[in-house]
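Here the complex is missing one protein chain, while the rest keep their positions.
Chain IDs A, B and C follow the sequence of writing; residue 1 opens each chain.
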């Protein structure tokens, strides 16, 4: 038994199986992947990594297992899943995923492959965890999956608390202790007792408030869009193994690869990110300002590149001077959180009128962005507004920046 | 210049006028009035007082004046108002007010009288503050009143942060610094810049979450209802000056007066509160479970006493064994917060869809309570449910306790 | 199983035996006794009570018992002792003790009597704790007493953390978690493993830094000295049962008794404390400025009253206008903390050179005080300096105020 100091949870206890996993390169690699991708460009303190988040998630998973009275083997299973849940991440966390999907034509649930890999399989055997069962937990198919993957899971509790600690943004305060205490195991899986509704709402509120302030801050999005374009250009003519190889890099080696790329656009973008000489917003508009049809039309990287190049063409500038960023609309939270009282089990949405508004709020926070070097913003704004049929005046009235 | 250590704001600077006021019995008395009334019976840490809250409010008022570039005399006026805004409170803060209104037949804006009193007037003269202008600020009639009295005022910022610090409840986190930075002075009075909408929403959310968890926790309400009944019985046949005198007491002397009352019911209630042998909930139902007409019917203390006595009569117990607690429905928040961007000023509700839901949520939190000694809860529940036409089953389904 | 929110430890779990004790008037009374006596006059946030401290101490005692693998019955015994360790306190915590000793001629280990009392004995029986064994634990005669009474006990850990939280003074940070983890049970009783030396030192440092900043802040000492004098005068001609009765009061009723005393000096002092119109320092000198022989001579309340009256006589003022405060010299810390490594057990002092200096430092912090109304300070300073043979110049040079 060893204990590791963690600024969020105090001390995290790690037992022998956990140490075995922690000492492997699979987890040590996470020390070099920032939890919040490019948010450190907005919040200078946001340099925390997937490694400490994995430790914290494991810690809370253990606390929840104790609360639920889960038998020893299941506890080991869940705690292992919590520790490993992020090992499939590519460099800069989520940033790289859409690009990889575009380039390889398939989703990157790398975790599946990893479970069968030569690196992980012997470790799982050593600590006595069945890899198929572990796969089920991580895929959300196990009765206890809800501890790690769900609307109110320990993964979210840890990252909301942790992101608040490192950014200094005070919106991430979740009463994780109370929420875990309210958790019950029913036939439907993990449910919360009605005495935890307040705590559950506080988590959903934290998620909603952290979104525009941190996760979707426009500076992060600009940096991420630039990063994605740099990766795309870098890998354009590379072999499939080189493409896949990038997912196994960490932040450090990925940035190095981009800064020394044979593509000059990639090199320039990598340098700009490194020195925080970022593109600026030429357009940044909400859902009501753009045609919903347009949204469907521009789904996916190729469509967004196409319109970006069209804008650049009209402006008479190099295509790489215009980037278009149209994220998916946020999905609703917590449709499937079950609440239990002494009479019956019901949906959280039924007892919490807040839930629907928070979901509306998340939709309101959505933005379509067009980014360009500072000297081109005015020009690009006009062209892009016209192409996207944006009503410029009303937009300015209603949108907080 | 002196500085006082405050666990919420670090250090609070107090200048000569503030020291003059702090040293007066009017403010020293607030050291003996708990900020949260009977919440210490739920949260053992909630022993903080109106005194430190007044200091903290003064501190934030000063910060906001600096932000707004308010001229020196106005700053003195506002800071003085912030320091004095609570000196009119009776013992246990808000608890005693409705009883006093009932007994004296008028509202207790004691602050008005205090401004003219022999205690305060010479102090105001000494520090050079005009008492009429001060009265305007405190009455909400001054252009700068919004700093202290409004939906997003420094009074609220301080108490939300402070109540969170002392109770340990993590819902009170308000980004006061950011909110104050977003404040502007316009012709309409205090408005917030649109960049502060997030911070403003976080304050409104904090208010909403703190309500059921702290301000309207059922144990506080039971204690408060018992306290009110004790006061009522104690003052029943007292002279007008004895009645009014109670408003000038602090917690200590008020509880002493009740424990040594000539009324045996008062003495018993005071003892029960002191030892935390409280009544329990026989009925605790939300707005949808009770007839709205019924609500109107039972408005005011006499009506509530009448129905309580009716219940006690049917149960065949002493009238003091049943207490009925029907609070006012919560009023909506923030209808009049103005938000400004570079084009125009608008209502917060227009840009924040969250606001309406939070107000709905507050209505959902409302409860009608009937309290009685533990041994009588079952019996009283049946009688009260019938008298209030409560549908007992549905209520149990939907209401978190 | 119930859990109580505590701002210092998060949640404190209370099981059935603990609830039984908590619900008794013996513990509820501690809600009305401030942990830090008159420190709220310096730190407006310092209104926390012995009640929450008792809860916190119980919590840490439970954590330590788990760490040491103590058997269930012993755990119950220790946890009960932790919860009850302060029930013998009189009003305003330690303040009143010396006066009571003076008046009754004996020490006030009231806890001994309480264990046999009609209030406590049946409760102990109900929860299955042997009162003799409990008495041993509380008297320091049990093998596990060190958990509660010792140089590094959970009582101290809790109050240092708690006092820091409520005063806002940042010196009380103790790594309680690490310290508890380093605790071992050996034949010598509780010892700490050498890996915990750092954490142990941090606790001793916290104790040393909190002393002048909080526990012996001159304003607290003045208030306490005034309070003691008020009590002394109030009880002068009272019956023995009235004298003893004061120890059973809480802060509230004690202050009320003093404000309505038949002794006019007591009434005036109580009023002055209430309104913070305190005496000021006429003399405040360290150990090196006063004759050690003088110290011995003025040991005890009567001797201090005598010299105070002599000073007042020379100044030609009423005897109650001069108060003399000569505390005991602080005893050394941690002479008996045992440290264990894989080879042997040794004294902490042997491995921690810091310890001796901290003890020197505590001696340096000691002060003899003479207090008087503001208008008399200059005159009394001269007389008192002469009577105590103080060298006024050097003193001013060396002593921080």
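Here, a residue touches a chain if its C-beta (ideal position, glycine included) is under 8 Å from a C-beta of that chain, and two chains touch if they have at least 3 such contacts.
Note that this is a predicted model, so its numbers are computed, not measured.
*Asks:* Out of B:20, B:104, B:143 or B:177, which is the one that touches the chain we can't see?
*Replies:* Of these options, the touching residue for the absent chain is B:177.
*Asks:* Can you tell me which of A:80, A:167, A:182 or A:359 touches the chain that was removed from the display?
*Replies:* From the options A:80, A:167, A:182 or A:359, the contact with the absent chain belongs to A:167.
*Asks:* Take the complete complex as the reference. Which residues in subunit B touch the chain that isn't displayed?
*Replies:* These residues touch the chain not displayed: 3, 10-11, 177-178, 181.
*Asks:* For the chain that got dropped from the picture, name the residues of subunit C it touches.
*Replies:* Interface with the chain not displayed, on the subunit C side: 169-171, 173-175, 194-195, 197-198, 201-202, 205, 209, 212-213, 341-344, 346, 350-351, 353-354, 356-358, 360-361, 364, 396-398, 400-401.
*Asks:* By the contact criterion defined above, which parts of subunit A meet the unshown chain? Give residue numbers in ascending order.
*Replies:* Answer for subunit A: residues 4-8, 10, 23, 25, 28, 31-32, 40, 43-45, 47-49, 51-52, 55, 165-169, 251-253, 255-256, 274-277 touch the chain left out.
We adopt the following convention: only the chains that are shown with their structure count from here on.
*Asks:* Using only alpha carbons, which chain's centroid is the nearest to the whole structure's centroid?
*Replies:* The chain sitting closest to the overall C-alpha centre is B.
*Asks:* Can you check whether subunit A and subunit B touch via the same residue numbers (shared by over half) or via different ones?
*Replies:* same
*Asks:* For subunit A and subunit C, let me know how many angstrom lie between their CA-based centres, rounded off.
*Replies:* Going by mean C-alpha positions, subunit A sits 51 Å from subunit C.
*Asks:* Go ahead and note the Å separation of the Cα centroids belonging to subunit B and subunit C.
*Replies:* The answer is 35 Å.
*Asks:* Distance-wise, how many Å sit between the C-alpha centres of subunit A and subunit B, to the nearest whole number?
*Replies:* Roughly 41 Å, centre to centre.
*Asks:* For subunit C, jot down the residues that touch at least 2 other chains.
*Replies:* 10
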